[in-house]
Structures are given as C-alpha cells and as structure tokens.
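A single protein chain has been removed from this complex, and every other one stays in its place.
Right, chain A next:
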Amino acid sequence: MSTLEIKDLHVSIETEQGTKQILKGVSLTIQTGEIHAIMGPNGSGKSTLAATIAGHPRYTVDSGSITLDGEDVLEMSVDERARAGLFLAMQYPVEVPGVTMTNFLRTAKTALDGEAPSLRTWTKEVKEAMAHLRIDADFAQRNVNEGFSGGEKKRVEILQLELFKPKFAIMDETDSGLDVDALKVVSEGHNREFARGAMGTLLITHYTRILRYIKPDFVHVFVDGKIAEEGGPELADRLEEEGYDRFLAAAATGTVKA
C-alpha cells in the first residue's frame, strides 16, 4: 500500500511577461487501489500538476509538498521519481529520433528495475502487451513516437504503463484525440494493470467519456489552479450535464455556489 500526498502545492512558471502563478494551493492524497479523476476546463492547470509531479524543469514549486510514502518527491530528479514508482502518461508524448522503441523500452525497464530484464520473457511480455493494445509489431523497430499518430502515441504511453508497472500512474488527457475503439483499448490497458492491485491512478481529463471505461472513486474539479469541488463519481455525471460554467463564473466572482 502506497500513498502519494500533495499538500498545498503552489507552482509558477517563467514566461516572457514575467512569473506566472499557475497552481494556487492544491492538496490531494491518492492511495494504491484508488482512481482519482481530475477534471477541469482548458488552462486550469491540470497538465501543470501532472508535469510538476514528474519533475519537469519548467515548473517552479513555490511552496507546498509532494511525498511518496513519506519520501520528498520534490527533492528527487526526474529519473529518480520514475524509479520511485511515478509514471506520467503525457498529453503530448515526445518524439525521440535515433532510438527505437525496442531499445527505449529495454533501457527504461533496466533503469527502473536496476537490472536488465531476462531477454526471453521481456520480449514476450512486450509482444503481448503490444498485441493487447493493438499496436503493430513493426512499431518495435520504429523510433520512439516518431511519426506516430496522436492515437498511436497514446497507446504507446499505456504500453509503457503496462510494462513499467508504476506505483502511481498519472494520465494526462490520455483520452483526447482517441476514437471510441481506441479509447476502449487504452482504458482496458489501464484497467488490466490496475486490476493487479498495486497501482493508484490520477486520471486527468476534460471529458467524462473515458470515465465510462475507467471508473473513478473520486472526482476533483480543477479551476484556476485550485480544486474547486470534490466528490464521488456522481460529480462527473453532474459535470457532464452542466459543464464547467458554474465553476468558471464562480472563479471570476470568487464565490462557489453548490
């Protein structure tokens, strides 16, 4: 049982116009076996939260804390965070020229485990996971994300989630840009890994569509760098009907009406 705890997190970035505050006090605790959905309008800071957890150098933590089982995550480098068990499925996965998927997956697995995986079982595992996610076998020889379509990139993120078996998966809009079939395939990938019982999930999404396949235990509504409302799955249904207008108006006037 692991716990990822985010406390009163304030994050800013440097822009050409000066420092811009993006996260304005976010607190959130996720345990193994829990699925938390974070929903919110464009620009509310969802990706900022995800990237800050992963340690992207662009984001400056001004105050607050992130701990994984009591360990200070903010003290860790990006690769240390990954090795500690944090995995970020990115909204815009990056193309890496010169590195084949095969080489990349094996190198990452070796780094994460501290030892090289047994070649035979690993190859089989990769093949099977690719087949489940309906990723063509020839992707293994292609360079990481190079020339992949948006949907293919998302599948490959979930492929990594299944192969790397993190303690906590942060999925940043994995659903965006997917058609219904791909959405199902990707959700099933997450659910297979989740069902093993060793992972907690932070699912960032703009739409409720994916929540039909990945059932959240908690829903947090993100507005203007803060959590504006929290609840169970029923909150997602309400957002589906009402949209974010209620929160956006509240953010503008500074009040939240239930």
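Just so we're on the same page, a contact is a pair of C-beta atoms (placed from the backbone, for glycine too) under 8 Å apart; a residue touches a chain by one contact, two chains touch by 3 or more; residues count from 1.
Everything below uses one rule, namely that contacts and distances are computed from a predicted model.
Comparing "Thioredoxin reductase", "(Fe-S)-binding protein", "ABC transporter permease" or "Fe-S cluster assembly protein SufD" against the UniProt entry of the hidden chain yields the protein name "Fe-S cluster assembly protein SufD". Note on the undisplayed chain: of the listed residues A:Leu88, A:Leu133, A:Ala169 or A:Val186, the one touching it is A:Leu88.
In the complete complex, the hidden chain is touched by one of A:His10, A:Lys24, A:His56 or A:Lys184, namely A:His56.
Of the options A:Thr29, A:Thr67, A:Thr100 or A:Ser176, the residue whose C-beta touches the omitted chain is A:Thr100.
Among A:Leu74, A:Ala111 or A:Ile227, only A:Ala111 touches the chain left out of the display. On the side of chain A, the interface with the absent chain consists of residues 54-57, 77-79, 81-83, 88, 90, 93-100, 103-104, 107-108, 111-112, 144, 146-147, 160, 164, using the contact rule stated above.
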